[in-house]
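As you look at this complex, bear in mind that one protein chain is not there, while each of the others sits in place.
Let's turn to subunit A:
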Amino acid sequence: MDNQSCVKIINEWDIVSARQLGRNVAKELGFGTVDQARITTAISELARNIFLYAGQGQICIEKLYENGKTGLRLLSIDSGPGIKDLRQVMEDGYSTSGGLGAGLPGVKRLMDDFQIDSSPGEGTDIRAIKWLR
């Protein structure tokens, strides 16, 4: 699909590539510097989660045009161990890796729309959207 580009996340350098891709698409769509920073940060959190917890997966960036609105959709897909307690990972300060625990609840706040699906043993699928204002 022409509207979607993906980056495979296998090592730390791929986190940088995913951020760069996201920032470029955000710029192209006309997002301002603050929203560009929100999108770049959200991608960085999701890509790092893949790297830390799933081992590998991918980040896809999609341009959205719906009902006259323009947006950017962020997809984070992995087939890692999945998340047992979704409610727990959405709590501020929860971390199993010694991080700040700001990741997922932070991403939810940075984006306009946030959905997470995960099954233990099958992986995690996160979709988040930022709309252009």
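One rule holds in what follows: contacts are C-beta pairs under 8 Å (C-beta built on N, C-alpha and C of every residue); 3 or more make two chains touch, one makes a residue touch a chain; residues count from 1.
Note that contacts and distances are computed from a predicted model.
Within the choices "ABC transporter permease", "Peptidoglycan glycosyltransferase MrdB", "Sulfur oxidation protein SoxZ" or "STAS domain-containing protein", the name that UniProt assigns to the complex's undisplayed chain is "STAS domain-containing protein".
The chain not shown here is touched by just one of A:Q36, A:S76 or A:T124, and that residue is A:Q36. Although one chain is not displayed, subunit A still touches it through residues 12-13, 15-16, 19, 33-34, 36-38, 40-41, 44-45, 48, 92-93, 99-100, 102-103, 105-106, 109-110.
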